[in-house]
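Yeah, one chain of the complex is gone here, protein chain that is, but the others are all in their spots.
In this document, chain identifiers A, B and C correspond to the written order of the chains, with residue numbering beginning at 1 in each.
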Amino acid sequence: MAVLQTKELTKQFGELTAVEEVDFQIERGEIVGIIGPNGAGKTTFVNLLTGVLNATVGDIIFGGEPLKNAPVHDRANRGLVRSFQIPQVCDDLTLLENVRSAILSREQRNSSLFSLLLWEDESRSEAIELLNEFGLGERQNLSAEAIPHGDKKILDVCMSVAMEPELLILDEPTSGVATENKHEIMKRLRNYFETTDSAVLFIEHDMELVAEYADRVFAMDQGRKLIDGPPEEVLEDETVKRRIRGEE
Amino acid sequence: MVVDKINEAGGILGEREISLDEYDENTEEVAQLYRRLATQDDYDIIIGFVSSANALTVGPIAEELQQPTIIWDTGTTELFDDAVTDPQYLFRTCASSSTDAVGAALVLENALTDIETVAGVNQDYAYGRNNWNLFSQAVEAFDIDVDIVEARFPPFGNEDFSSTVSALNDSNPDFIFSSLWGGDLVNFMTQANDRGLFDDTLPCFSGGTHIFRDAPDQVPDGLLFGARGPHVPYGGFGWNSLHDNFVSSFESRYGESPYAHGAFHAWQGIYAYVNAIENAFNASGVYPDNDALVKSLEGLGFDTPSGFLNIPEGSHNAIEPSFWGLSDSSGENLALTDSIWIAKEQVNPPVEQTTEEWLGNI
Amino acid sequence: MVIELITQQIPLVLNALFLASVLFLLGTGLSIIYGMLNFLNLAHAAFLVLGAYVASTVVTQIVGVFGDTLGTSGLFIILVLGLLIIVPFIIAMVGLTMEQTIFKPIYGLEDDYQLLATFGVILMMEDGMKFIWGGQPVTASAPSELLGSISLLGGSTYPLWPIFGTVLTMVIGIVLYYFFEETRLGKITLAMAEDDEIVGVTGINTRLVHLQVYVIGITLAALGGALFIPNASMTSGLALQFVILAFAVLVIGGLGSLKGAIAASLLIGFTRSFGSYYIPQLELAIVFILMAAVMLIKPTGLFGDIKA
Partner (left out) sequence: MSQDTKTELRGVIRQRVTTLPGLATAAFVMLALSFPYLPSTGQFEVFLVAQIFAFAIAAVAFNVLLGYTGLLSFGHAAFFGGAAYAVGFVLRYTAISELFILLPIGIVTAAALAVVIGYISVRYTEVYYSLLMLALSFLIYVLMVKLYTITGGTDGLPISAPTVGGVDYVALWGYSGFLQGILYYVIAISFLISIGLMWIFMNSPFGLTLKTIRDNPERARAIGIPVIKYRWYATIVSGVFTGVGGVMYAVLNSHITPDTVLHWSRSGEFAFMAVLGGVGSFVGPIAGAGAFIMIRSQAQQLTEYWHFVMGAALFLIIVLEPAGIAGIAKRSYRKATESIRGDD
């Protein structure tokens, strides 16, 4: 049964139709890359899934139940988690606290008043473990403000991963990251997701990364689904080449 | 000024200089200020307090700390009716608001027999409410045949009286009882004059004589004024010599006439202390301690610029006659003419009864 | 009987319009400065009170200097000129010096800290005024007396000054409306409300525009004070009342919108004038009930578009 499924999902801003009747689905453990030219509606589509925007028509079924207009935090708690293109982290908190906050939220322990974080251990060790996995371990006590943009991006992804999502949506996970460790991030992500069976959906412009890491590619143009299939097939498709990869 | 005069004459009993420190009751938190004066600085006597909230706060603390204290200007009847029912160290050297409110009712009954409809305009805070309640109770108690058509309570520190004045214009009462004072009185008068409220309505301001100084040009002739007792520099008759030289020394020192009743109340407060010390000393031959001072204050009586003032036996609250007059700018100074005196006993509750009880069974 | 009922309402309507005018001047100034310059100045209302104080001094000086040498109409014109030109000019100068020294460092702060810093400023201004003009209430009734009053249908008399003030504010309102819709500076200010970096990039000296808008806001508040004082007295303690009223106009009208400020001032003016006549006990609370109600129904305010 699909982790997530959309039926004729449409979003209109006045007369402009940003997303038009998109049917899409993603299976457990599948990694799907979304490609498309700027303005194709990729981000709007993701915003519809994560609840930042509400659909004009059509519905989204997640884990078997329709989402209707469930708020962002509700979807996150149900396992539909996103990370941000521009990293959204808590600047005044340390890296450890950032990740730990996500873990505690996942375990619905936000309102526990009496377990002193100084002595409470589970979330602490889990957070350290996760940070190590993403190469941020030794800087765990630095405040998020003090680390470079690239690392903030990784921290952002780290926080989303900490939610143990059913479906993780990444908005250009490697943008702003130095080219040599773009692959490094994608490798870490893939290793992590091999251990869990959660699905991953990521928007990407770098076709090389899409080809290497995506099980399936979903191409969009002018708000509509162009083609949805394995990377080799989609990347070689004529219109994809012309419209998206810019090769004449 | 009064203390300087006493010290010039050698101080109390001709040998003790009074050292006077002044504090503003409204800047610091009054409970904190009072405790500091009573305990840390340990003054012989604390005299003062205008705001009724402060007086009600300080009263119980004075009793607790056994600190002789004189309230010289606060009018609230709640002080001895409710806050401090069995005072030992707390005294008040001015009469309560019953002098003004009950006095006004008596003026209505005896001097203004043609009044049919009455309205009230009092600031919406304790002093205003206290005055209005007493006035309406007195009207009932003396069953004066007037009907109260309107009672308005504009907020204290109100910037816009236009709607209040319009309402009064519409209900068009013959007589208005008002305890307005300060900026609100000036504000109300300016807007009332503009809208011709006083053309066919006689207002009675129970504590409004200070406006003769603040905005004399806003005071038309023929309005009824009280001064919380006989505390006016000009107008009225039969003033003693204390009154005349108090007014003249006040004018020479401050360059304006003591139109506000507070000046007279201050004189009374300080001299009550001085007289009490002197009486106790003459009686016992030794400088009185707190308890001797308190005993001497009870039942004290002495002459003041506003006539003979006395604290009746068994009470800690001085009583004063009620005094009213019509504003008159014909003379060299704004004064009150056709003044009426009403005896102390008629406008103050007997010693053992609260004001409410007294009015209840007249 | 019905006629009498109607005529009774006339003074209330006039009161409401006058109060609305003062609130419009106060609220528009605050709305422009906050909406366009994103500077939240709790002390803005203190400029209205300052305007009233300065107006009282100006009026007493003029009456002192000219006395009745010019006859009533001549004196009245001088007084009005004094109130409409000298007073706003002085307040604008005071406002500018404060802008350079006190407000500039807090532009960069977050809204919370701007609010707190200007809370400190209003305390300073209140005591400053008490220091200069003393604690006693201050009046400046000469202009209103000279203008006199008229007798309305129902026989009650009504001073002309509030009517003069209302008409004047309408004129100012139209001028403002024209300024923002038509003139170049107006359009730049509206653009700056959206995003002042972009405006800056196009070479327009945003700092100069910033100052001009600030001065307009302060002058409007000063005018509000100057129009208010002839008909009432002013004490520095009233600054608080005006702070809350100013924000009520901002909240109800909606951020940075002129139409909103007009609508909100009228709404508050009428509810306050009729409210305090018919339900006097609620005198103070009316404004808050209105504010809370509008916020619950339409958080951006009647005409605002920027979501709170």
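A few notes on this one:
The rule is simple: a contact is a pair of C-beta atoms (placed from the backbone, for glycine too) under 8 Å apart; a residue touches a chain by one contact, two chains touch by 3 or more.
Please read these numbers as outputs of a predicted model, since none were measured by experiment.
Within the full complex, the chain left out of the display is in contact with A, B, C. Which of A:8, A:23 or A:91 touches the hidden chain is settled by the complete complex: it is A:91.
Within the complete assembly, A:110 is the residue of A:69, A:110 or A:179 that touches the hidden chain.
Only one of C:92, C:106, C:227 or C:264 touches the chain withheld from this view, namely C:106.
Although one chain is not drawn, its touching partners on chain B can still be listed: residues 23-24, 27-29, 31-33, 35-36, 39-40, 52-53, 56-57, 60-61, 64-65, 76, 78, 83, 124-127, 129, 155-156. Of the residues in chain A, those that touch the hidden partner chain are 50, 71-74, 76-77, 81-84, 88-93, 97-98, 100-102, 104-106, 109-121, 159-160, 162-163. Counting over the whole complex, chain C has residues 40, 102, 105-106, 109-113, 115-117, 119-124, 126-128, 130-131, 240, 244, 247-248, 251, 281, 284-285, 288-289, 291-292, 295-296, 299, 308 touching the chain that is not drawn.
One rule holds for everything that comes next: only the chains that are shown with their structure count from here on.
Chain contact topology: the protein chains form a pattern that is neither a line, a ring, a star nor a complete graph. Taking the mean of each chain's C-alpha atoms as its centre, the chain lying closest to the overall protein C-alpha centroid is C.
For the pair chain A and chain B, the distance between mean C-alpha positions equals 77 Å. Inter-chain spacing, taken between the CA centroids of chain A and chain C, is 51 Å.
Contact of a single residue of chain C with at least two other chains is seen at no position. Across the complex, chain C meets chain B through its residues 8, 11-12, 15, 18-19, 136-137, 139, 141, 144, 149, 156-159, 161-162, 228, 231-235, 237-238, 241, 272-274, 276-277, 280-281, 283-284. The residues of chain B lying in touch with chain C in their complex are 124, 152-155, 157-164, 166-167, 169-170, 182-183, 186-187, 190-191, 194-196, 214-215, 217-218.
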